[in-house]
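Only one protein chain is missing; all other protein chains are in place.
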Amino acid sequence: MTVAVIYGSTRADGNTEILTRQAVQGLQAEAIYLKDFDIQPIEDQRHAAGGFQDVDDDYLAVLERILPHDTLVFATPIYWYSMSGRMKNFVDRWSQTLRDHRYPAFRSSMAGKKAYVIAVGGDEPLIKGLPMIRQFQLIFDFMGMRMDGYVLGQGNKPGEVLQDQPALAAARLIRNTLKNIEGG
Amino acid sequence: MTVAVIYGSTRADGNTEILTRQAVQGLQAEAIYLKDFDIQPIEDQRHAAGGFQDVDDDYLAVLERILPHDTLVFATPIYWYSMSGRMKNFVDRWSQTLRDHRYPAFRSSMAGKKAYVIAVGGDEPLIKGLPMIRQFQLIFDFMGMRMDGYVLGQGNKPGEVLQDQPALAAARLIRNTLKNIEGG
Amino acid sequence: MTVAVIYGSTRADGNTEILTRQAVQGLQAEAIYLKDFDIQPIEDQRHAAGGFQDVDDDYLAVLERILPHDTLVFATPIYWYSMSGRMKNFVDRWSQTLRDHRYPAFRSSMAGKKAYVIAVGGDEPLIKGLPMIRQFQLIFDFMGMRMDGYVLGQGNKPGEVLQDQPALAAARLIRNTLKNIEGG
Partner (left out) sequence: MTVAVIYGSTRADGNTEILTRQAVQGLQAEAIYLKDFDIQPIEDQRHAAGGFQDVDDDYLAVLERILPHDTLVFATPIYWYSMSGRMKNFVDRWSQTLRDHRYPAFRSSMAGKKAYVIAVGGDEPLIKGLPMIRQFQLIFDFMGMRMDGYVLGQGNKPGEVLQDQPALAAARLIRNTLKNIEGG
C-alpha cells in the first residue's frame, strides 16, 4: 500500500497541512502540492468535432504521480464551503482523461483506490463542511473509489487547528489504519 | 431592478445556457461568460505580511460588472457535483476582495442582492445536485444575499435540457418573477 | 400502472393534501391517510430470541394496501425538517417486514416501484427540506425503488400553498407523467 496526498492549499504550512501531517506522519506518503503546478480549468470539448485538445500544462504530470498509489488523501482548505478552486480544477480535468485514448484504464485504475478527505475551515466545518463531504462521496462513487474516512477540522488563524482535539484524534486514527495496512 | 447572469460554462450554447435563457429572455440582463476572462485561482495571503497582492488578471473587471446589479443568476454546468472550477475560482477570489481596502463596501453591496442558481447536469441533478445548492445557500448566507430560487436541469448531449419539462417550467416561472419586478 | 398516495398529514385538507391533489387529480389513485390508522413505533427485536413479535395494530393492513401499486406518492407535511412522525413510524416498521417470513417478497415487491415525494413546509422548504429529500432517496435506494420526482411547497396558513406557483406547476407535471403512463 502506498499513499499520495493531494494538497489543495495555496499557502504553505497552513492548517490543512498541519492536520494532514497528523494522518500521514511516519508513512511513505507522496505529497503533491497543487499550488506548485499549472493546472488549467477544463474546456468542455466532449461534443466538439475533434474531442478534447491537449492542454499545455502540468495536469497529466500530476495525474501520473497519483495513479500508482492505492490510497489517496484529498487535503484541502474549505473555501466557500467546498474544495479550493485549484483542487476543483484538477478534479474537473478528470472528465477529459475519461475520454483520453492514452488512458483507457483511467477509471478502472482509480476504481481500486481508497480515499480520505481532510479539510479545515473556519466557519463551523463540522456542519457547513458536510455538503463538501457529500460532493467528494459522489465523486468517489462515480469513479468507483471507496471513501474510507474524512476529517473536518476547525481553524482560521495560522496553527489554530492544533486546538481542535477531535480532529487531531480522528487524523491520528487514520494514521493507525494506514500504518497497519502498510505493515501488512 | 437589473440582472446579471454569471455563466460558468466552458462551452457556448450548452445546456446550461439554453436553460438559463428561458429565465432571462426578454429581460435586460447582462451576460457575463467567465470563460472569456482570465481569472486566477486565489492565493491565500490572509496571513502574509503585506496581505493580498494585486493579481494581473480580469477578476476585478468582472466583479465590477456584477456589482451594479441587484439580481445575480449563477448559471453553471454541474461538474463533479458542484459549480465549474472556473466559477469556483471566481467565487474564491471574493475572499480577497473582502480584505481589499479599495472595496470597503463589497460585503454590504452584495448583501442587498437576490440570487438564483441555474445548473444542468447529466447524473441525476435533482438529487446529486443538492449538495451544490446547499453550498450556494451557504455562500449567499455568508454574504447576506438571498437565494430566491434555483433550477436543476437534466442534460448531457447538446440541447438535451429542452426535454426536461419541469426544469423549463421552473425557469419560466423565474422569468415571470423577474419581469414583474422589472416592470414594477 | 396504479398509484397509491400515502398521506402523513395529521390535518384534513392541509397544504400537503392540496398540493398533492394537483399531482393525482383525475387519476385512479388510492389515498391512504395514515392518521386514520393505528401504527405503533417499531420495537427493535432484530436480535431478540424469538425475533419480531406480531403487533396488534393497523400496520400490515396499510402495507397490504400499498403493495399492489407500482407508483407510490409519499405526501407529508415537513415537521421539523423531515417527514411527520406518523409517516416515520410507518417506514420504520418496514425493518420488521423485511424479517417477516410471511412477506418473503417484500423487498423485491417494493424494488419495482416508482416513488414521488410531495412535501409542504413553512420554513424555506426549498432549502431546508433538502435533507429530507436526501433521506427519502436513501430509503428508496435501500429498497431498490426509483425516485421519479419530488415537489417542495411553501405553506403555513391553510391553503397558502396555492400561492406557490413553482410547486403547483411541478405537481401538475407529475400528473402529466402519471397520466401518460396510465394511458399507455
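Chains here go by letter, A, B and C, matching the order in which they are written, and residues are numbered from 1 within each.
The definition used in the following text is that a residue touches a chain if its C-beta (ideal position, glycine included) is under 8 Å from a C-beta of that chain, and two chains touch if they have at least 3 such contacts.
Predicted, not measured: the structure shown is a model, and the values here were computed from it.
Considering the intact complex, the chain excluded from display touches A, C.
The residue from A:A31, A:L98, A:A111 or A:I133 that touches the chain not shown here is A:I133. Considering the full assembly, C:R86 is the residue among C:R21, C:H69, C:R86 or C:K113 that touches the omitted chain. When the missing chain is restored to the complex, the residue among C:V24, C:I42 or C:M147 that touches it is C:I42.
Annotation for chain C: contacts to the undisplayed chain at residues 9-11, 14, 35, 41-45, 47, 77, 79-82, 84-86, 88-89, 91-92, 94-95, 123, 128, 131-132, 134-135, 138-139, 142, 157-158. Taking the whole complex into account, chain A touches the unshown chain at residues 126-127, 130, 133-134, 137, 147, 149-150, 165-166, 169-170, 173, 176.
In this text, only the chains that are shown with their structure count from here on.
Chain centres here are Cα means. That of chain B falls 34 Å from that of chain C. Centroids of chain A and chain B (each the mean of its C-alpha atoms) stand 25 Å apart.
Among the residues of chain C, none is found touching two or more other chains.
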